[in-house]
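To keep things clear, I will list the structure first and then write my remarks on it.
All protein chains but one are shown in place.
Every chain is named by a letter (A, B and C) in the order it is written, and numbering of its residues begins at 1.
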Amino acid sequence: VRLTRVTRRPDRHDFQEWIVDMRLGGDFAAAYTVGDNRLVVPTDTMKNRVYVLARDAEFASPEEFALRYTADFLADYPQVESASVIIEEQSWQRIEVGGKPHPHAFVADGAAQRAARVTTTRESVRVQAGIRDLPILKTAHSAFRDFHRDPYTTLPDTDDRILATLLTAEWTYVAGEHDWNARFGDVRTLLLESFANHRSLGVQHTLYAMAAAVLEAHAALADIELAMPNRHRVLFDMKPFGRTNPNRVFVTTDEPSGVISARLVRGGD
Amino acid sequence: VRLTRVTRRPDRHDFQEWIVDMRLGGDFAAAYTVGDNRLVVPTDTMKNRVYVLARDAEFASPEEFALRYTADFLADYPQVESASVIIEEQSWQRIEVGGKPHPHAFVADGAAQRAARVTTTRESVRVQAGIRDLPILKTAHSAFRDFHRDPYTTLPDTDDRILATLLTAEWTYVAGEHDWNARFGDVRTLLLESFANHRSLGVQHTLYAMAAAVLEAHAALADIELAMPNRHRVLFDMKPFGRTNPNRVFVTTDEPSGVISARLVRGGD
Amino acid sequence: VRLTRVTRRPDRHDFQEWIVDMRLGGDFAAAYTVGDNRLVVPTDTMKNRVYVLARDAEFASPEEFALRYTADFLADYPQVESASVIIEEQSWQRIEVGGKPHPHAFVADGAAQRAARVTTTRESVRVQAGIRDLPILKTAHSAFRDFHRDPYTTLPDTDDRILATLLTAEWTYVAGEHDWNARFGDVRTLLLESFANHRSLGVQHTLYAMAAAVLEAHAALADIELAMPNRHRVLFDMKPFGRTNPNRVFVTTDEPSGVISARLVRGGD
Partner (left out) sequence: VRLTRVTRRPDRHDFQEWIVDMRLGGDFAAAYTVGDNRLVVPTDTMKNRVYVLARDAEFASPEEFALRYTADFLADYPQVESASVIIEEQSWQRIEVGGKPHPHAFVADGAAQRAARVTTTRESVRVQAGIRDLPILKTAHSAFRDFHRDPYTTLPDTDDRILATLLTAEWTYVAGEHDWNARFGDVRTLLLESFANHRSLGVQHTLYAMAAAVLEAHAALADIELAMPNRHRVLFDMKPFGRTNPNRVFVTTDEPSGVISARLVRGGD
């Protein structure tokens, strides 16, 4: 479900664009085995509820919306045991006109890639937030050496490579209310800063440092999972042209090869 | 890793194109915590092994290749506890010239979408096969009615709709050797036939019937999991134009809404 | 505009799925300069006409539909000077059940990729048809040698490479009525056959041979344009592993590099 919402304030419009994905758990066996649909909540109904709730209430964050949506859902449908909502927020920034943000014109900015996930059951509520596929890279302080060598190894050791990846992160909040927007911004900033400042001995090494930095700084997080595929920049071979290539010109490659991922749980390391 | 292989026979060439995805399990904590890469097998080495094995040996199926690759991998790297290989096969058919298949010219045919997955550990081997995102539809014998109704429901009951989906299936073979190619073809055929012949009361109902038909007919399968998102065709409203629309003209919509999925385990139903 | 149509016959259903793209020419300057929309036919209206015409009339081919749509359009809107309709047909085949085509169940087959284009003005009608992005390849009878060499050249001569491409073709029919479906099938078959049988000295060479074969065989065609990007399969270097690679194992690459295209006009070569 793709939702656009405009909040019309006296001095400006706020603009939200979300992709909302919902999943249900419960005993719907009869629909499968004999085609008895009496307990089935059609996707179309779930969709309608998204738009109606977006109309009726104010939400400053996707987490708030998902908390309310899943709670209402379980209240209304006794046959549903768990409801999960994932919201991806499309990032729109105000266009600057004469250096000032415009009240009702926006330009897309791909740099946020925010996602939220709320899973509500009859017994528990879990709130997660994250970042999806944010391209980041560093051109220094990145080595990869002294790895396992065998007859199939052709990769040379390097002390100075481009480390490029698409950062995907998802963390779980400890129970309770949080300032979801502020928290997201803080975690995102710390992930980028720790990536930038790390002296990397490998993607695994940097990924762990980023996750550990976040868990250490933010007691509000119970765990964090990161995935960072290698997006290789391959040094172009200048030898056929009688030239050196002092780490200057690279071939950009697209296919992610080597997805490195790990999940750190507070107290678990 | 994307691999193309040509097998040159006296009378014809055989052509295989695979996307090979590998995942490892084991204790690589030192690479994460302190950047000690001594146990790390670089992605590049894993890639080299794919091409070398493809050169050295003959394989009539992706399953055979994956079995050999994972077995070799565990034999060579004691630090690896499990190795998983997923192969997606790109489907190429011989071009027909004068009604006869050409010995070395091919045209892509999107209709197979075959995938194989082998997971090998120190104790066990699991072979799975499947189909990914195969578009199928039926224009009759598909109803969806008598579902849960509430104030958010706008979807009308229907006895005659287009049921369109992207079929994704994955099944697990019972231990032992099988004729992987023949088996894949048989299961695929039965999935399509049972889809075509079913009198559907809902996607769940048809999905279950397809899975049950496969498990019943093929003792070689331990389980099967199907996922079938609804790809709606929406009846175009002809009222503004003073016309009826007797289930004839539809708006094609793209976004999958309502992914229905289930896993059937032998003996479990 | 994406259109699905079901034609319900006594013994079977026929199924068509089209993507319809329309373009208009005319003097709409007032809409641009002063926002006077009185002559503007909204996209929404153009879309409605597609669905209504699909309901009202029978069409055995996308060409017939486009001829009628554009003729009606010019008749109804004097402010329109030219109307062009491009239809891409999604290819669906009947599922075979027990070896026989099923009356109302279908599976997508990516191998057709048919397109039609009709451009109608106050003075003329032009009908074009074509194929879009059909993957084809041949593993023999393909050389590329004796090209221009200079200090930037590293590509070696080869007498035996994989020639792989995405075939895009568009041809123009001479004025008059044709059996659009039969013609399309014949031209498509001849393109594939001439590709398969050609002893290629380069993509340009094969492309020309294919285009020339079609123009020679089909007097109904006034011209034909082909585009064939190189989809390289790069021989994997086995030297680091102490092995040869007798044209057997290749790296599949995705990015089209080197789009070769040409247009042949009857009498113009």
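Things to note:
In this text, a contact is a pair of C-beta atoms (placed from the backbone, for glycine too) under 8 Å apart; a residue touches a chain by one contact, two chains touch by 3 or more.
The structure presented is a predicted model; accordingly, all values stated were derived computationally and were not measured.
One chain is not displayed; in the complete assembly it touches the shown chains A, B, C. Of the listed positions B:Pro151, B:Gly185 or B:Pro246, the one in contact with the omitted chain in the full complex is B:Pro151. Across A:Val97, A:Ala217 or A:Val265, the single residue that touches the chain missing here is A:Val97. Taking the complete complex into account, residues 2-8, 13, 15, 17, 48, 51-52, 54-56, 92-93, 95-98, 102-111, 134-141, 162, 189, 192-193, 195-197, 233, 236, 238, 240-241, 243, 245-254 of chain A touch the chain not shown. Against the chain not shown here, chain C presents residues 1-2, 28, 31-45, 47-49, 52, 76-77, 79, 144-148, 150, 152-155, 200-202, 204-205, 207-208, 230, 255, 257-258, 262, 269.
Although one chain is not shown, part of chain B still touches it, namely residues 151-152, 154, 240-241, 254-255.
Here, only the chains that are shown with their structure count from here on.
Under the contact definition, chain B and chain C share the contacting chains A. Every chain gets a centre from its CA atoms, and the centre nearest the mean of all protein CA atoms is that of B. Separating the centre of chain A from that of chain B, both taken as means of CA atoms, is a distance of 27 Å. In this assembly, the C-alpha centroid of chain A lies 39 Å from the C-alpha centroid of chain C.
Multi-chain contact residues, meaning those touching two or more other chains, occur in chain B at positions 2, 48, 52.
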